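Complex shown without one protein chain; remaining protein chains in place.
And now, chain A:
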Amino acid sequence: MTRLRQTPHAVPSAAPRALAPSQGRRTPGSPGGRVAAAAVAVVAALTLTACGSDDPLNHPWRPGPAAQEGAAGDGAAPEVEGLTGTVAGAGSSAQEAAMQAWIAGFQSANPDVSVAYDPVGSGGGRTQFVEGGIAYAGSDAPLDEEELAAAQERCAPGAVAELPLYISPIAVMFNLEGVTSLNMSAATIAGIFAREITRWDDPRIAADNPGVALPDLGITPVNRSDESGTTENFTEYLHEAAPDVWTFDPSGNWPLTGGQSAQGTSGVVQTVQDGQGTITYADASRAGTLGTVALGVGEEWVPFSPEAAAAVVDASPRAEGRPEASLVVELDRDTTAPGAYPLVLVSYTLACTAYADAADAELVGAFLSYVASEEGQAAAAQAAGSAPISDALREQVLPVVEAISQEAM
């Protein structure tokens, strides 16, 4: 059950705290943690009223166990407003670290709420969402036509919302002694990973890097050995920005056989660190001491940065023919927009604009507005190294998220 509650704090704090366990408190937490949590809850209450409805008829001001507990943990707060309930999601494992940060941030602000996320993979998340098993999902790819139709049915009478809330720059990183940055066009990168450019002192690399001492050394490209969204986005970038050189179709599975490869982001990064002349693509937050590539975009060289990654999402057009709440971006991989870094992974959060259960609607709405908020995006950036979404994108996302709360009322 979900209610926004506000109660005058009139109860002596010791008694309710002793009672708390028998009152069916849902969220586990130590009494010590509760003090801090309740303090944050006051701040969160303001945020929540901003995005939810504040119609007093639908939010009876009455005392409840949750409010008493909140008050019990915090002797100073005069009154506490809070959400209760459970909401479950599943999907993309790329979002896992960010999602954990969001859940932690949201739950510490709302101690009686329990949000779950099962990183089963994008495909599994989409299936479960369409089947109605979970309230929200994370997916590295937007829904395809078939899934979209099924999802619209599941969300009726509302619509399905696809929100690009997780933007993660992918860096091309290499291990060359004494070289920390190189300029490469998409065609050069494609040539290296297609194994056409095999030596570091190849004229095609040297031409873009005047003044850099390139060693006479073989290039060892390292790819992911497991199926992954990073590979899919990387091959999509090569396919669109350098179609002449990269003749393979975009795929989550590396299209070439042979050569060095490793499991997971840690695996490829470790492999690159272990060998001289190696190069790979991985989540930018993991670059560490490795050299990184500045991509050729238009006439300039753009190194990866959170702002540049967010910029390409802003510069890309919305996908057409989708429901209004579906903010799918067609990433413009061969963009020439100044300062945009086109090699990014955009992962979507799937939700409905209306839920059969009002409690679900309110919780999902509140949770997603936290995710889209500046604090939420900053928490993800810190925990997962993602790029915070731009204010322009936030302005598009927030009305959709707020609509979730209102429609259920």
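Just a few scattered comments:
Note that a residue touches a chain if its C-beta (ideal position, glycine included) is under 8 Å from a C-beta of that chain, and two chains touch if they have at least 3 such contacts; residues count from 1.
Simple rule for what comes next: contacts and distances are computed from a predicted model.
Look at the chain that isn't drawn here: its UniProt entry, checked against "Sulfate ABC transporter ATP-binding protein", "Tryptophan synthase alpha chain", "Acyl carrier protein" or "Phosphate transport system permease protein", names it "Phosphate transport system permease protein". Looking at A:Ser181, A:Thr247 or A:Gln263, the residue that reaches the missing chain in the full complex is A:Gln263.
If you put the hidden chain back, the residue from A:Asp226, A:Glu240, A:Asp314 or A:Asp332 that touches it is A:Asp226. Taking the complete complex into account, residues 93, 121-123, 218, 220, 222, 225-228, 251-253, 257-263, 267, 270-271, 274-278 of chain A touch the chain not shown.
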